[in-house]
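My questions will all concern the structure given below.
Excluded from the complex is one protein chain; the other protein chains are retained at their positions.
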Amino acid sequence: MAFLVNYFKTIYKTLKSLLTGMKVTGYYFTHLREIHTEEYPDNRATLTMFDRFRGEVIMPHNTDNEHRCTGCQACEIACPNGSIKIITKQELLPDGKKKKRIDTFVYHLDLCTMCNLCVVSCPSDAIVMGQNFEHSVYDKKTLKKILNNPDSKLMAGVE
Amino acid sequence: MNTIFLYSLAGLATLIHNWLGKFISSELGLHILELAIIGLSLIVFLVLLCFFLGYMERRVAAFMEIRLGPNRVGPQGTLQIVADTVKLLFKEGLTPNSSDKFLFNLAPFIMVIASMMAIAPIAFAKDFQIYDINIGVLYVSAISSISVLGILMAGWSSNNKYSLLGAMRSGAQIVSYELSVGLSLISIVILSGSLSLGDIVLSQQNGWWLFKGHIPILISFVIFIIASTAEINRAPFDLAEADQELTGGFNTEYSGMKFAMFLLSEYINLFIVSAIAATLFLGGWMPFHIGGGPSSFNHIMDLIPSSIWFLGKTFTIIFIIMWFRWTFPRLRVDQLLNLEWKYLLPISMVNIIIVTLIAIMGWHF
Partner (left out) sequence: MRGLIEENIITEDGEFILNIGPQHPSTHGVLHLKVWLDGETIKKIEPHIGYIHRSIEKMSERLSYRNFIFATSRMDYLAAHINNEACALTIEKALQIEATPRAKFVRTILSELTRLASHQLWWGCTGLDLGAVTPFFYAFREREAIMAIMEETCGARLTQNFMVPGGIMTDIHPNFQQRTKDILEQIKGKYKEYDDIMSGNVIFENRTKGVGYLSKEDAISFGVTGPTARASGVSCDIRKWNPYSAYDQVEFDEILSNGGDCYARYQVRMKEMRQSVSIIEQLIDNIPEGDFQEKTKMVIKLPKGEYYQRVETPRGELGVYLVSDGSANPYRIKYRSPNFSNLSVLPAIAKGYKIGDLVAIMATIDLVIPDIDR
């Protein structure tokens, strides 16, 4: 008798637990506003990334085409992957002195792991993390970027 | 009821028959032509049905999983499944080098043929049935077990260890669940006194078996749904496929159209099982009537075409089976057999005895 009671108890418990599970999925089937899908390429216009999101390293320039990079190479040392290469040149200043200035700030996006160490190490806040994350390209070579604009100058007052 | 006659499927069939009769005089020629038309329209219907079921499954799954599901190709993604079929058509139908090539290529066809054959005795609407065979229930349960041959063939001939394991699992599974499916069908057969699906539907004129208040019928309905879900290899009983354990089981090595045929047969099987459940337990194409209710209600129910009733009931059961799939984890192979031999089979046996008693004593109505 005890066997039979147990037997039917098992069946009852089984059916009950299965129906409880089905209630959850049934709830979501009937409540379509709970859907969490983000339709990515469609919501591009309204999609804003968080301001700290690390998408790529960029070098902001002001309206006079001036940047803040002094060419100290702190970021190059800080980078664990060697994705930053700074080529410097000697520039003749108006007062006749020669000063080290950057020629090209080469940034290999394909090597970068977005670890933020270069940005943290920069003493003059010349580079920041950009929010663009759509980096897919057909040619790998285009991932090698030069961050300073052509003919850009060092911002006055940054040393 | 002339207006209803016009848009009923049976009316359409008679119309075509009469129209063809004008051109073809010989009886035999007419029969052959009509059979060809039936075959062709059946295949078209089943393919379209599978398109719809594929779309439905993906949408149901998506909504239960708080996703959107396919919504890109065509309006609301309805043409997604067509795009997928075209993709499968263009895919290379690869046959593994060390496989048993004849059996490997034969298996998908056996699966599809077995499932298509089982559709013959199903009554889609009032007086609209391909072949009201007098042993319809027996025929369906006999034919549907052929599909295990296809699975075993596919598993064995692939020469893949996962496929073989999947096939062996499915062999044990289908053979055992056949019993409960059969026994739960028998309870209806006992009460209605006929094996013919047409007669079974007619026996539910004054109420569907499920709602007539016989508790044993309720039990056999539940058993039928569980056991037939297992028989058509759907989750939570999809041990033969078991993506997470056997990486696809018996159809691991299949690609292209041969793989699509397995899908086709899975969906046809799903439809057949639901159609059988709808026919036997929910009155097939019979409209819903309230016994002592107002006659106007019954009259409105009569206005709905019988094919809509049949498909409505079938799709309700299909939805329930899909609901199972997207809720439950998969059983283990020994638990699967435990469930059958320790629970479903003994219960259905006792159930049969009670039903027989009811039938002998004449307690049913």
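Chains: A and B, in written order; residue numbering restarts at 1 for each.
The rule we apply is simple: contacts are C-beta pairs under 8 Å (C-beta built on N, C-alpha and C of every residue); 3 or more make two chains touch, one makes a residue touch a chain.
Treat the numbers as computed from the prediction; the structure is a model and nothing was measured.
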Sort by label and list the shown chains the missing chain touches.
A, B
The one of A:33, A:52 or A:98 in touch with the missing chain is A:52
Contact with the hidden chain (one of B:183, B:232 or B:246)
B:246
Which residue numbers on subunit B touch the omitted chain?
61, 64-67, 161-162, 165, 169, 235-236, 238-239, 242-247, 326-335
Residue by residue, what part of subunit A touches the chain that was omitted?
13-14, 17-18, 20-21, 23-25, 36, 49-50, 52-54, 77-80, 113-117, 120, 129
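Keep this in mind: only the chains that are shown with their structure count from here on.
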Which integer distance in Å separates the CA centroid of subunit A from that of subunit B?
51
Once bound in the complex, which stretches of subunit B touch subunit A?
60, 63-68, 323-324, 326-328, 343
Sort out for me which residues of subunit A touch subunit B in the complex.
11, 18, 21-22, 24-26, 28-29, 32, 34-37, 39
